[in-house]
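Left out: one protein chain. Kept in place: all the others.
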Amino acid sequence: MEAGGEIFHDLFDLWNFWAVIVMIIVCVWLFHHSLRYRSSDGKTIENDSDHFTPGVFPKENDDLRMELAWTIVPFILIVYLTFVAWGPLDEVWSADENAHEIGVTASQWNWNFDCGDLDADICEVSNIDVEGQTRPLLRLKAGESYMFNMTSVDVTHAPFFLDWGIKEDTVPGLITRLHYTPSVDEIGSSLLMCTEYCGKDHGYMTAVVEVHA
Amino acid sequence: MFSTLKKPQNIGIIAILLLAVVMAPSVTSYPHGASGVQDSGCACHGSQADGVTPVLDGLPNELTPSMTYTLNISFTGGPSGEDPNAAALGGFHLWVSEGSLSPIDGDDKVKINPDGSATHNGIDGEDVGTGNDQTSWQVEWTAPAEGGAKFTLHVNSVNGDGIASDLDDWNRLNAEVGPQPVEQASGLTVFASSILLMITIVGGCVVWVFYRENPDSFSWDYFVPWLSDWLTTTDHKKVGTLYFLSGFFFLGVGGLFALIFRIQLATPGNDFLTQDEYNQFFTMHGTTMIFLAAMPMIAGFANWIVPLQIGAHDLALPRMNALAFWLNPAAALLIFTGIFSGQGADVGWTGYAPYIVSHTAHSGATLWVAGQILLVASSTIAGINFMTTFCTMRAPGMGWMQMPLFSWSILVATLMLFISIPAFGIGLIQVLLDRTIGTVFYEVAAGGDPLLWSHLFWYFGHPEVYVVVLPAFGVISEVLSTSARRTVFGYKSMVFALAGIGVLGFIVYGHHMFTSGMSPVLRFVTMLTTMLVAVPTGIKIFNWLQTMHGGSLVYRTHTLWALGFLVTFTLGGISGMYFPAVAMDLHLHETYFVVAHFHYVFVGGIIFGLYSGIYYWYPKATGRMLNEKLGVMHFMVGFISYNLVFWPMHRLGIQGMPRRQHTYFITTDQYFALPAEAADWNMMITIAAFFFAASNLILVYNIVVSALRGQKAPNDPWGGWSMEWLTTSPPPTPSHDPHNLPVLQFEEEHDDGDPGLFGRWIQWMMIAEDGGEEE
Amino acid sequence: MSYDSHHGDHHDHPSPFGPHDWSHGAPHNSWAPIMMAFGSSIFLLGFTKVFTQTWEGDAWSYAINSAQFGLLIAGLAIFTAGLYVFWRQDWSFDGIEFEPKSVGTPFRGIDIRKVAIWMFLMSEMMVFSSLFSTYLRYRTGIDNCEALHAAGTLTDGTVCWLPASYFIAEGGWHQETAHAALKFMPDTLIPGAINTFALIVSSYTIVLALKTAKDRSLSDSERNRKVGKYLLTTLLLATLFLIFKLVEWFVGFELGDHDHPLFYSPSLLADGFTIHASDYTYQVCNEWHDHHCAEGQLETYTIDIRMAASTFYVTTGTHGVHVFGGMVALVYMVIKAYRGGYTPDNAVSIEYFGLYWHFVDLVWVLVFPAFYLY
Partner (left out) sequence: MGEHGHHTILGFDRYAFNFWVLMIFTAIEVVAVALTFSMEGTVSMNTVVFILVAVGVVKGVGIAAIFMHLQGDPDSRVLTATALFPVFFIVIMVLFIGLTHPDAADTLPDWCRPGFYNLE
């Protein structure tokens, strides 16, 4: 298993690709200029073309074409990346009418899942031992679409579905929603952690989500 | 010494000290203090008396694991038995650290409490005459499977009048059996001792500096005026020094917090810190580093350099400047009061509602909020002061587009700061009132909206991030340009990029709240705007790189830090681009990827920039050069260990390690969590963190030693052009002669030609040069 | 520009307590900052200890811990002492000789102090914008009690918004109890309305003070007297404002015979509009009959209106604190005016204080309709 869902990894790989390219450009540029244009003995000023004198504003050093170039080219890249990032919005923030609705109620420091009338095959809650503590185990079925209706009874929490790479705060007095359809590749159990700081046992506010075939 | 008492200022100091002494006891007892009795759960009454002798018999000399022993508990002395008809004679409470207690079969005189301790029966009048009417009891104890145990026995000798009154006496006995574990210092003890050590060292340094300044006058009569001069100074250079020293001190304090909780995180399931301590420590780490370390250090640089650079004799409002500084230690006093009482703020530096107003948050959070309010006041005052200075006190000839870039960066930073910080201040006041008089701004039951706090906080918090990073940009511009002997490339686009960041900074803050339940439209809008921030930042990075072109780069320590900054800040900037993509942020939010990102920006950006600034301006400030060899060593150790600390955090974040958690879970057969390698990475981070901390000691040593023994510095040691290099090192007071202010000259023919549309608009607004205004 | 007649010689008479010799430049040493800083820190510490809350299993209970007032007072005392030091140093400041002027674009020729005041007002604008944003968010986000009732969805225990104007301006069930002696407006609006006019008049008196101080046609003694009088009037009007505010919040007032009062204005506290009003008794009359509710037409609900009260008290309270700050400054100015501190060449201090004062008035122009009328 791997943390993060498919959408995350697709985007992440693309971003990594561009990050590496930008980083290579910057590093090559940096090393070339800092070595090529260095003072040979570290002291002598070999090229004092701008004549720095205290209290005197030096010669201007600019080139509008270059500046425009590295304004426009990154801008195009940004627009492209924004466009790519916009695509999955339908997916991660969708409202699927036919999804199975599961209630999630967070409290300090426990998760409470409510399967409602759903079949035990589709949604079932039991207990599991996590490092010596009894924690809820949520069993879901791969290929089914789920909608988590989440709220909190005291302070803000956030369930982090590690394997799927999604999270959303549970806010008291408000219903927030998370939507996901686990695929057959995601069969197995993974830990669910709280990712909004909520007090003393925040670090131990866990649950286990199991996806079965 | 007493002759100095006549001076009114000394009376003032003594009054303040007296007040501190008066305050101190109430400060330490701030949380609901736990007395020794309650500590181990005994409901004893009366007073502790030596006359009562508790006895605990039946403990073996050599402990056999898992064996059951019968313990005899009894006591002698006290009022018990004085009245032969008394109904009750006494009671006991036995608490044991390991193993388990149980009553002897059929014995109804002893009961076991839910926490595993044993007491007599018959409390509160039930079964009076069984457990209560005794002076001795028996209980069975099953020894643990391994190791020894500690016993705490309380006995209560009562006079039998049935009233819990002062006429009764109690006493305590501690016993232990078997091998005892090695005493472990708690994180808080380590922290407190380190702080005491730091204060001692700093105090020692102050005395030493005073002594070295004038060895002949090492007497109280000289020391008091010297000290009072520092306490009352309004000179921008001295206030700057105070700012810088306090910032540097708190950098150390914040670093200590980090080191201590890095020990906790070195291995999974560690218990070096309790969860309460851990929560307080990461809260205080964030608060200290941003508000008490980074901001004062930046303010220190700004204080020192801005008036020198723009050719002013001082700041516009010198006393306000001193007030802005002194609010910092005053606020630190409030913020740190909680943590030493064990009830420090445990709310995270963001202090999210409704946790911060819930009863589960520590009482120290109230003081944390109060202290933050003072810091808001400080920042507002400093902001007004600097804005006024920039707008009104630039040297003749220095237009907006001739201001050195460091000054420009401070200008944009203070503008952003004092526009954004009122939102935070109002949020804090709402929280303070919620926590004291009971308003309901964040009380969900009364319709409170927790997201309002997030909005107010991030409306300030995001610009704040730029507020701390922009000055570092300014330092890098100065350092790279001077080191390469080239004017900074594209001065105008640098300024426009700064201004662009300044405006964009206000409309992007929603990206901190993509998973928070914020209005979905706003999430979408801020996703678009956040992406744009990359453009001006990119312009700046490329301009810096191009600045070196055709130059003659001289490698000094400050140049090394600047080049290091370019690498680490670019990395930090790029990792920031992962967050505005919502689908990615849903996974990365609140993980160590975020931690890695903002430490690459804060440490690799701000701290590296400021280190560069220290090496660059130290000769100007002290008149002595820093040691270059130590400087290079500092850079090498610091840069490498820094990357070892924060680079692996990216990986941990992608693997899903959440931040702000007391521990982390490794994958088991039952469930998938972090891979096993995460533990190794964490261990490596902890070790590297100690190296990084140690590298800073090199800087401290260098600063102290060079101040006394360093080479004398010339006026313009690096060959910079801006106006601070016109003055002597260290500069005189006032910094520039107010009657003969420097006039900015121009290397090239300065073209005053057509001011353009915008320029004409500005001129239309201004008071005509020849017009009116003669009074 | 005259900062310093013997430049380079700044440690002649360091005067950390003042009065300061301004001919040596701005004060170089002052105890004021450190005293004010630690004073405010101690004050806040005292504040958190005086106003305490305890969690009682399911709700907070609030108390005033009067044993800790000492700390609060000590903080205020130290702060005030610091302010006093600050002003003593300022006492000898003379605008004719020492007023620093701005150079350069775009503020060229303007007094530096004036620019600083405007910078301060910029941050003040953001302060009140934050408060108004809070108000707007909750006002638009929480259902109005009256609207809920009209829609028939109001039940006991509902959290809803009952605007302050319900108690102050609109009458509501006050038609029964508020007597409305003026017939056309509710008596409870009177303190707020008087306050509004008081602030406008005080704004006017402060510009008159400035105008008089600049009037060269008056003799010195006459000018001092008149300026002092105008400033004193401003101070009194500000005091009036705060007193009426406290009357409106806590005291209430009644004029004339108890059974047939000329005015009867219960305090908001007496009306039950408090920040702890989680069980406010909301009465709605479906049919009025001669200023009395017709028989059987009165409905009673127990509702939670704490949020409306919190925003009202904190927003108007913040404004009140600004008025109080202005009063503190006015005390100094009144004394200075009577002692002849303001002359035609040295009157700008009044203008700069006036800028702040008008701003506070301007805020009231927004607060008044938003909280008292709508």
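All chains are identified by letter, namely A, B and C, in their written order; residue positions are counted from 1 within each chain.
Basically, contacts are C-beta pairs under 8 Å (C-beta built on N, C-alpha and C of every residue); 3 or more make two chains touch, one makes a residue touch a chain.
Here the structure is a predicted model, which means the values were calculated and not measured.
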Chains shown that the absent chain touches, full complex: A, B, C
Residue among B:E140, B:E277, B:D434 or B:D449 touching the omitted chain: B:D449
Touching residue (missing chain; options B:A395, B:M518 or B:L741): B:M518
Contact residue for the chain not shown (choose from C:W22, C:W87, C:W118 or C:W161): C:W118
Absent-chain interface as seen on chain C, which is shown: 106-107, 109-110, 114-115, 118-119, 121-122, 125-126, 129-130, 132-137, 140-141, 165, 169-171, 180, 183-186, 189, 193, 196-197, 200-201, 203-204, 207-208, 211, 214, 348, 351, 354-355, 358-359, 361-362, 365-366, 368-369, 373-374
Where the missing chain touches chain A, by residue: 86-87, 89-90, 92-95, 168, 171, 174-179
Chain not shown, touching residues in chain B: 419-420, 423, 449, 451-452, 455-456, 459, 503, 506-507, 509-510, 516-524, 764-768, 771-773, 775
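Everything below uses one rule, namely that only the chains that are shown with their structure count from here on.
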Overall pattern in which the protein chains touch one another (line/ring/star/complete/other): line
Distance from chain C to chain B - Cα centre to Cα centre, in angstrom: 34
Residues on chain A engaged by chain B in the complex (per definition of touch): 1, 3-5, 7-8, 11-12, 15, 19, 22-23, 26-27, 29-30, 33-34, 37-39, 42-63, 66-67, 70-71, 74-75, 78, 81-82, 84-86, 88-89, 91-93, 108, 128-131, 154-156, 158, 160, 162-163, 165-169, 171-174, 176, 188-191, 193-204, 206, 208, 210
Touch list for chain B against partner chain C, complex: 8-9, 12, 16, 19, 23, 26-27, 30, 228-229, 231-235, 313-314, 316-320, 322-323, 325-327, 329-331, 333-334, 337, 359, 366-367, 370-371, 373-374, 377, 380, 383-385, 387-388, 391-394, 396, 398-400, 418-423, 425-427, 429-430, 432-433, 435-441, 443, 445-449, 452, 456, 732-734, 737-739, 762, 765-767, 769, 773, 775
Chain A-facing residues of chain B, complex: 269, 275-276, 278-279, 346-348, 352-355, 358, 360-361, 402, 444, 447-451, 482, 484-493, 515-517, 520, 524, 527-528, 531-532, 534-535, 538-539, 541-543, 545-555, 563, 566-567, 570-571, 574-575, 577-578, 580-584, 586-587, 589-591, 654-656, 658, 660-665, 670-673, 715-716, 719-723, 725-726, 742, 744-748, 750
